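In this view, the complex is presented without one of its protein chains, the others remaining in place.
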Amino acid sequence: MAETITLGKSLNHGLRRALENDSKVVIMGEDVGKLGGVFRITDGLQKDFGEDRVIDTPLAEAGIVGTAVGLAIRGYRPVCEIQFDGFVFPAYNQIVAQVAKMFYRSKGKVRVPIVIRIPFGGGIGAVEHHSESPEAYFAHTPGLKVVTCSNPADAYTMIQQAIASDDPVVFFEPKRRYWEKGEVDLDAPLSGAYPLHSARVARPGSDATLLAYGPMVRVALDAAAAAAEDGRSLEVIDLRTLSPVDYPVIFESVKRTGRAVVVHEAPGSGGLGGELAARISEECFYSLEAPVLRVTGYDIPYPAARSEEEYLPDLDRLLDAVDRSFGW
Amino acid sequence: MAETITLGKSLNHGLRRALENDSKVVIMGEDVGKLGGVFRITDGLQKDFGEDRVIDTPLAEAGIVGTAVGLAIRGYRPVCEIQFDGFVFPAYNQIVAQVAKMFYRSKGKVRVPIVIRIPFGGGIGAVEHHSESPEAYFAHTPGLKVVTCSNPADAYTMIQQAIASDDPVVFFEPKRRYWEKGEVDLDAPLSGAYPLHSARVARPGSDATLLAYGPMVRVALDAAAAAAEDGRSLEVIDLRTLSPVDYPVIFESVKRTGRAVVVHEAPGSGGLGGELAARISEECFYSLEAPVLRVTGYDIPYPAARSEEEYLPDLDRLLDAVDRSFGW
Amino acid sequence: MAKGKAVATRPSGGGTDAPAGGFVQLLTPDGEHVGSVTTADGTTYSVDFTDEEYRGLYRDLVTVRRLDAEATALQRQGELGLWASLLGQEAAQVGSGRALRTQDMAFPTYREHGVLYCRGIDPIMPFGLFRGVDQGGWDANEHKFNSYTIVIGSQTLHATGYAMGVTMDGKTGSPDGEAVIAYFGDGATSQGEVNEAFVWAGVFNAPMVFFCQNNQYAISEPLERQTRIPLYRRALGYGFPGIRIDGNDVLASYAVTRAALDNARNGQGPTLIEAYTYRMGAHTSSDDPTRYRIASEVESWKAKDPISRVRAFLTKQQLADEDFFGEVDENARKLALDLRERVLAMPDPQPVTMFDHVYPNGSPDLDEQRKAFTEYHASFEGSGH
Partner (left out) sequence: MAKGKAVATRPSGGGTDAPAGGFVQLLTPDGEHVGSVTTADGTTYSVDFTDEEYRGLYRDLVTVRRLDAEATALQRQGELGLWASLLGQEAAQVGSGRALRTQDMAFPTYREHGVLYCRGIDPIMPFGLFRGVDQGGWDANEHKFNSYTIVIGSQTLHATGYAMGVTMDGKTGSPDGEAVIAYFGDGATSQGEVNEAFVWAGVFNAPMVFFCQNNQYAISEPLERQTRIPLYRRALGYGFPGIRIDGNDVLASYAVTRAALDNARNGQGPTLIEAYTYRMGAHTSSDDPTRYRIASEVESWKAKDPISRVRAFLTKQQLADEDFFGEVDENARKLALDLRERVLAMPDPQPVTMFDHVYPNGSPDLDEQRKAFTEYHASFEGSGH
């Protein structure tokens, strides 16, 4: 039964279904219980599944992820909530040195099917540490799968896939899109869905390819719509998985269009855009009419709220980059 | 007076000179005192400068960096030693959320001139967590300067520059090169040196450009020497600073040679090679005869010691990439 | 301002324990002034204020509450992006804030507006942060008051390092020495970094006071999610004293903090103070506390209000009359009005300034980004964009 719901609500439904389907699934984090999380993503779940399934934890991110590792060894499937992007770093050691490596260390004998949910990105007028995009810190870590969603339907499918997967998954949620609505088929069987590891052509086009993920997919789609009015046909690809990236879809597109622009909120230097540009440049060398261009956050700490509009990539900057690509 | 000493010893001399020149410089870390550090980089310094200047700390990396922030606010210039690359992650929160941001947060009113020394890279036959190359995790963080050295002379200069700089610096030391010798002028005034932020042409050449840093500079130089025998002239650039990168030197070289190969030990995906390739592809688009190629560690956790030879980029893999570039 | 008589000695090594009542209290909710309190370890706490000083404390309490209320209003009106109210915690903050000597250094969280005020700092200082025009932007050393720290607990290590520096500078071991105070909440006690700060403070005998405002909640999580025993006892595991005070009693807060700071400056090392108090409002303006706590709990804490007990005391002791209370309110109102006007007048940042202060020595790469940014925005000039 398809319903029109917000992205936040679709995550809530996805978590609920995961809790229902597998008694080993547990949710843990700060304020996930009675409060339902500061974004209400876990709203009502503790009430319905109990304090053992939806665990309000001490205020300690290393503790959240570290105990999740132990629970996973015990056979559980923990879903950890990190309250905001800027607060994941106390858990960084557990994530990159333990979660990412346990399977490798044990030669495949110990699985830690953990999902680490992180609301990320800016645009909500918040104070420091509440608007960051740390995905590149995780995507560079073998052993972790890193994914993000851009719309309610994907959110619903992907959160369930991430939980069902035995791979440890860092699941970035585009917090400024929590309130955006879309149609979601709540009864669709998971088995019928695309694989977790798959990019999506969000809008087909022929003149240039825009690569986006998470909160920036909306911006890319808006840019493509605007460009269409000017007679330019832009293809928009929603990466969905950031590590590993579903390159075949990307290469096919760029070879066809000859131009690519990558967009993300994180600072440009060392961001995922560089990796994408490098891979595309290598694979599509003879097809490229212009270098792969990037529209990203600047190489500065995330600025104060009243500057964020100028910091965040927007439609104008994206179209400007498309223009530059065509003008190369 | 020029002496032929190891890279490790030159760091030791550099630290000693920094301690002598500025009473606010303090060294802190695990085992840095009596033991002189597990690599003996701080050998003899506690004996000569006392326990207040060379501080043996509790076993807690967040504590080391976090208290260094406080000492820096108080006017000190702390030099933190992290014992091995794989043990920096407990301090990651303090480094990316505090050290990198204090200057920005305070609108330039609070400086935290901290140096975080990290022996990094593989090739020493060690167990897990002792051979990693986490530089990309830091280079993506605005507010941090990230540098590394490849030879004794640079090590001596750069460690002093890093300490003298008010910028927070993450200083990666190529641990497998600690025992390599080179000539160092221990009396050279710091003021006469190149700036901390500057790449170096380690070997001039005209046919292709090899970009390397830290432990891989030696490999690149060896590859260039071997290629010369085959009549190919490879230019080797030692990046020295990884964030920000000294791009003018690189662009000039690649525009001249038309080919570039980047090498590093860290896993390829999301490593610095991607960023370099992206920037070069953009800036030198019309000069490139082939895409920028990368020779890197694979996208796996650092493997067990008896596999590391096949994991680490070596002369053969580098020459193979050069061949591929020419064959493009 | 106020100077309290604070006990300078304590039994060595042992952990100070709570007195019979569970915490140190010098002023009851009814406004009874208890002359002195002796804890289980034999330390006696008392204060010895002049009438003027008692009135001063009342003025502080009322003023910081009034300023806080103004900020809450400003937030509701859309003039601040966020506000973290101190409502209910005035006594803990004013008592400890006034206990600091000029040379002492404070490391706050994001809620210590009352401490800031008691340091003599213009209360507008943190409003740039909450309005979203900057991220603080003040000089920690100039004000002896560090940046507000949002990542829970990180400042406790900064404070400990700073205190180590005080020792290294030879500024302890005398009554004129320097001391350091680190503020944090009950939730923060679970963070690894905070516990590392305890380790370091113990090992290096750092001249500092850990001041934990246990306001019973970390957002929605009640105290029992962080500990199963009273928090002040955490210090016992690290070898320095821990003590619980009635955090709604400004006199206890003053007396115990002053004594602990003086112990620190005298070279006797760290103390953990747990100020047992209550967050009367929401966690921040983004929070809805009705989802996780019941009205009767809030009501029961109203009876322990930190301000009304001082007023009752002043009245009973005839140290102040209605005129005085009226004048204090009026003065606070004026300060709040002035604050409001100045907050409204805060200019938005010039966008290009976001490129400033990334590195003391700059970065050529970033300079180019700044240049491109300026040119890009100039291209829209006059285009009505």
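Think of it as A, B and C in the order they're written, each chain with its own count starting at 1.
Following the convention adopted for this analysis, contacts are C-beta pairs under 8 Å (C-beta built on N, C-alpha and C of every residue); 3 or more make two chains touch, one makes a residue touch a chain.
Just so it is clear, the structure is predicted and the values come from calculations on it, not from any experiment.
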Touched by the hidden chain, restricted to displayed chains: A, B, C
Sole residue of B:L11, B:I27 or B:A126 that reaches the chain not shown, by the stated touch rule: B:A126
Hidden partner chain, touching residue among A:T6, A:Q46 or A:N93: A:N93
Residue of A:G63, A:P134, A:P152 or A:P301 in touch with the missing chain, whole complex considered: A:G63
Residue numbers in chain B that touch the chain omitted from display: 30-31, 33-36, 38, 56-60, 62-63, 86-87, 89-90, 125-129, 269, 298-301, 303-307, 310-311, 316-317, 320
Chain A, residues in touch with the chain not shown (by the definition above): 26, 52, 57-58, 60, 62-63, 66-76, 78, 90, 93-94, 97-98, 102-111, 113, 142-143, 145, 165-167, 197, 244-247
Missing-chain contacts mapped onto chain C: 13, 189-193, 195-196, 198-199, 202-203, 205, 224-229, 233-239
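Here is the rule we use: only the chains that are shown with their structure count from here on.
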B-C or A-C, whichever has more C-beta pairs in contact: B-C
Maximum centroid distance from chain B, chain identifier (CA atoms): C
CA centroid of chain A to CA centroid of chain B, Å: 31
Centroid spacing, where centroids are CA-atom means, of chain B and chain C in whole angstrom: 41
Contacts with 2+ other chains: residues of chain C: 134-135, 151, 192-193, 358, 363, 365-366
Two or more partner chains touched - positions in chain A: 62, 86, 89-90, 128-129, 269, 298-301
